[in-house]
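A single protein chain has been omitted from the complex, and every remaining protein chain is retained in its original position.
== subunit A ==
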Amino acid sequence: MSAPLLEVRGLGKRFSRNGRPVAALNGVSLNVAHCETLALVGPSGSGKSTLGHAILRLIEPDSGGISFEGQDLLALSGGRLRAARARLQMVFQDPQAAFNPRATVAGVIDDPLRIHGIGSRGERPGLIRKLLERVGLSPDLGERAVHEISGGQRQRVAIARAIATRPSLVVLDEAVSALDVSVRGDILTLLADLQREENIAYLFISHDLGVVRAVAHRVAIMDAGRVVEMGEARQVIADPQSATGKALVAAVPRLRCGISTENA
């Protein structure tokens, strides 16, 4: 493997809460390889979402460095940063809040195509239909308002918007947590298909270890703004070394196991 796709080095960010500074990120270092899914897990308030936002430059970190595709991401600004965003996308947790309440389905997918100059004005409606089909939606859905469609459909539209510019990394910030369990599986399958076909790497932020075990290649466990454990997904979940990792694994409900041991 050559240089990693994304490399985060010693990232730090302090917020002040009630006048006291709180370290949301405290020297976080990690890297993501091409076509890899790195899951970022941790209890709430551990800084995993802050890290996701910092990688997308939605929050400015105080210290440390981020390099993406060999480029120093923190050194970019203005037009060069906006151009770089084509390769680095994000899907938000709440698909309702992530769209302008006035937007139409075609409109939200058109935005990244128009901004990054993909396709002419005449070609874009066809590209939008293709993207909708790509994420398993009817191309006729484009006319509808985003608030009219279901939560699962909305998250598929969010994924279509994210992959419209052919990014190499997508940050999934609790992207399936707000969805119905029955829909969740379909979305995870879609994400896995897209990864295989389009060579996309994911930074999969989640607190659900069951989902993480299903999709992630590697896992990084965060607590209090630092990475406390990192390794192969199976290995970390089967035998966590850190206290936080043990607590997270212990918190996964195991109803069926409990019943089977009782019967044995």
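Basically, contacts are C-beta pairs under 8 Å (C-beta built on N, C-alpha and C of every residue); 3 or more make two chains touch, one makes a residue touch a chain; residues count from 1.
The criterion applied here is as follows: contacts and distances are computed from a predicted model.
The UniProt record for the undisplayed chain lists the protein name "Peptide/nickel transport system permease protein", from the options "Succinate dehydrogenase", "Transketolase", "Peptide/nickel transport system permease protein" or "Negative regulatory protein YxlE".
Contact with the chain not shown here comes from a single listed residue; of A:Gln71, A:Asn100, A:Thr189 or A:Gln241, that residue is A:Asn100.
Within the complete assembly, A:His116 is the residue of A:His116, A:Arg213 or A:Lys246 that touches the hidden chain. The missing chain, though absent from the display, is touched by one residue of A:Leu11, A:Leu51, A:Ile66 or A:Met90; that residue is A:Met90.
Against the chain not shown here, subunit A presents residues 53, 56, 58, 82-83, 85-86, 89-90, 92-94, 97-103, 111-112, 115-116, 158, 161, 165.
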